[in-house]
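Shown next, in structure tokens, is the structure this report addresses.
Note that one protein chain is taken out, while the other chains of the complex remain in position.
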Amino acid sequence: MGNEFRLTDLAARVGARLSGEGDSLVTGVAPIDDAGPGQVTFLASPKYNRAALGSRASAIVAKERLEGSQAAFLLSDNPVYTFACVVELFHPPVRPAAGVSPLASIHPGARVGKDVSVAPFVFIGEGAAVGDRTALQPGVFVGEGASVGDDCLLYPNVVLYHGVRVGNRAILHAGCVIGSDGFGFAPSREGYRKIPQVGTVEIGDDVEIGANTTVDRAALGVTRILRGAKLDNLIQVGHNVVIGSDTVIAAQAGLAGSCRIGNRVMIGGQAGIGGHLEVEDGIMLGAKCGVANTLRASDGKVWSGIPVMAHQTWLRMSMLLPKLPDLFRRVKRLEEGKNPKGEE
Amino acid sequence: MGNEFRLTDLAARVGARLSGEGDSLVTGVAPIDDAGPGQVTFLASPKYNRAALGSRASAIVAKERLEGSQAAFLLSDNPVYTFACVVELFHPPVRPAAGVSPLASIHPGARVGKDVSVAPFVFIGEGAAVGDRTALQPGVFVGEGASVGDDCLLYPNVVLYHGVRVGNRAILHAGCVIGSDGFGFAPSREGYRKIPQVGTVEIGDDVEIGANTTVDRAALGVTRILRGAKLDNLIQVGHNVVIGSDTVIAAQAGLAGSCRIGNRVMIGGQAGIGGHLEVEDGIMLGAKCGVANTLRASDGKVWSGIPVMAHQTWLRMSMLLPKLPDLFRRVKRLEEGKNPKGEE
Partner (left out) sequence: MGNEFRLTDLAARVGARLSGEGDSLVTGVAPIDDAGPGQVTFLASPKYNRAALGSRASAIVAKERLEGSQAAFLLSDNPVYTFACVVELFHPPVRPAAGVSPLASIHPGARVGKDVSVAPFVFIGEGAAVGDRTALQPGVFVGEGASVGDDCLLYPNVVLYHGVRVGNRAILHAGCVIGSDGFGFAPSREGYRKIPQVGTVEIGDDVEIGANTTVDRAALGVTRILRGAKLDNLIQVGHNVVIGSDTVIAAQAGLAGSCRIGNRVMIGGQAGIGGHLEVEDGIMLGAKCGVANTLRASDGKVWSGIPVMAHQTWLRMSMLLPKLPDLFRRVKRLEEGKNPKGEE
């Protein structure tokens, strides 16, 4: 905090076009309902036009000027992106100070980079490697032979099982578990025998993984989360899954073993994706949907439902579900030779 | 344990009406199938009448006497509540002994109240505050500037990110994460740019949050869980969500960003609630349902299905789903001019 900008300077820094008075000083950001003088806010959609008109904010980031507003506007073709830049100017990322706590447990055979922050109660195992400027918050576990790249931020109690590899600039939220055993058992007459899960996990650069999400190690080979993918909280990623670059997955989604998710895929919350199938680049999956077959982008971009169908079909279908009891009655009447109005 | 009561005294203490012999001593509680002499049990519903008749318990908490039972009855208009009081008499809450472990890491700039219990491996950051008589079990993380009120109980490995605020008498179960970053990214040609999540979380008095549940901090502003709300395990609460007072949410439910849940709402397990919508006071949502639009209490109190419809409609609809293949055949026959019996 403590940062302040003249609007003209702010606009220049974030590459926005300023419309309105440029001399005002702004000192922070706030939600559209709460923003007051000296603050910048954001008009996310026309749905909030009324709130924007009533806002006392000094400036509004938006796609276009809103007629009737007293505020200055910071205009941009990609206002979400511009607003992200504005927020970051007022709230530059704060990293824990560099330093290694004497209350951490670091194996002498581990390599720890420059300017790292290792908090109390962190465990770093034999042969593990932690890159420069990476911060490990309290309770983080870096297993034997595991590696974390440069400029990463691991929140409290993140667990990296032995041998997993994390790239640069990754952000792993509290309690996420990377490299737990995949779920593989061979049935026999005496019960199940564990199939040793001897693969690993590789997480690319610029990946962010949410709190308490779990990513299983491969049975053989590698479970991969490619560069720039963003995973929300409480997601399950099964063994041998591949998640493509810049793919975004909302909370509580589940990806069964060996499924392959393309690049720039978007997956809604609580969605489930079956094992050994593929979801091609750029596909969007609705919240709570269930995918039981490979989805080709050429067959459609947006899918919803259990099991999935074209999103538009699902919208129509789901509006009819409540009318199903009535439909059964109507068919019965037709079978009885009655007309729909009930007259014989 | 070790407590024992005469039934007349027990009835008086919990405000129940005693029906039966009052001199018996009771020494504990047990499930209806296992309870023996000297124990008190609970008749939750008429479904268990038979078990109750066969029970050897000395006393049964219930709404009314069960004819034919040999047991004494502790009668109450709210037998669940009365039983909760009975259990508590036999099992008064045990709090960890006060004291601060030398194995904890407490920043000198943190404020710690009176009679707190701080276990080994607890981390309390700069500017954080912990209220009187609050217990932090091993591995708890209280981030910079975060605060916890009086008489709270934080089970092992609870994580409070920087700045989050927890009220009094809150119970946070193991592994829950409060204040992780909301899921917000701005798309650009070079991939996603993180929208800094600079808001916080406020949790009211008497809130209970289950194991491994995650509550994201607001993008801007505050994610709020109001007084008396109870959240089960593995729930996802997105950024800027508001959960009203005395609202109860079952395990694995997911609340997307900026949704507003009213007071005294009940949400079933694995339910999903979309972003930026409202669920009004007193509404009940069935397990596994999917809410994609604002729900007004004036439109109905109980909702189920994906997407939600009136619960009664959903019950009828869902019983018809297995008959859908048959309905398609019947319509085909009608189109072919055949009667439903298949005669031409």
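In this document, chain identifiers A and B correspond to the written order of the chains, with residue numbering beginning at 1 in each.
One rule holds for everything that comes next: a contact is a pair of C-beta atoms (placed from the backbone, for glycine too) under 8 Å apart; a residue touches a chain by one contact, two chains touch by 3 or more.
Source: prediction; values computed, not measured.
Among the residues B:Tyr155, B:Tyr192 or B:Trp303, only B:Tyr155 touches the chain that is left out of the figure. Touch with the chain that is not drawn comes from one residue among A:Leu18, A:Ala51 or A:Ile195, which is A:Ile195.
Of the options B:Ala12, B:Ala297 or B:Leu321, the residue whose C-beta touches the omitted chain is B:Leu321. Chain B meets the missing chain through residues 29-31, 34, 47, 78, 80-81, 83-85, 87-88, 90-91, 93, 101, 103, 119-121, 137-139, 155-157, 171, 173-175, 206, 208, 210-212, 227-228, 230, 232-234, 245-246, 248, 250-252, 269-270, 287-288, 306, 318, 321-322, 324-325, 327-328, 331, 334-335. Although one chain is not shown, part of chain A still touches it, namely residues 105, 121, 123, 139, 141, 157, 159, 161, 175, 177, 180-181, 183-188, 191-196, 198, 212, 214, 216, 218, 220-221, 234, 236, 238, 240, 252, 254, 256, 270, 272, 274, 276, 290, 305-307, 309-310, 313-314, 316-317, 320-321, 323-324, 327, 330-331, 334, 339-340.
Keep this in mind: only the chains that are shown with their structure count from here on.
Centres computed as Cα averages put chain A at a distance of 25 Å from chain B.
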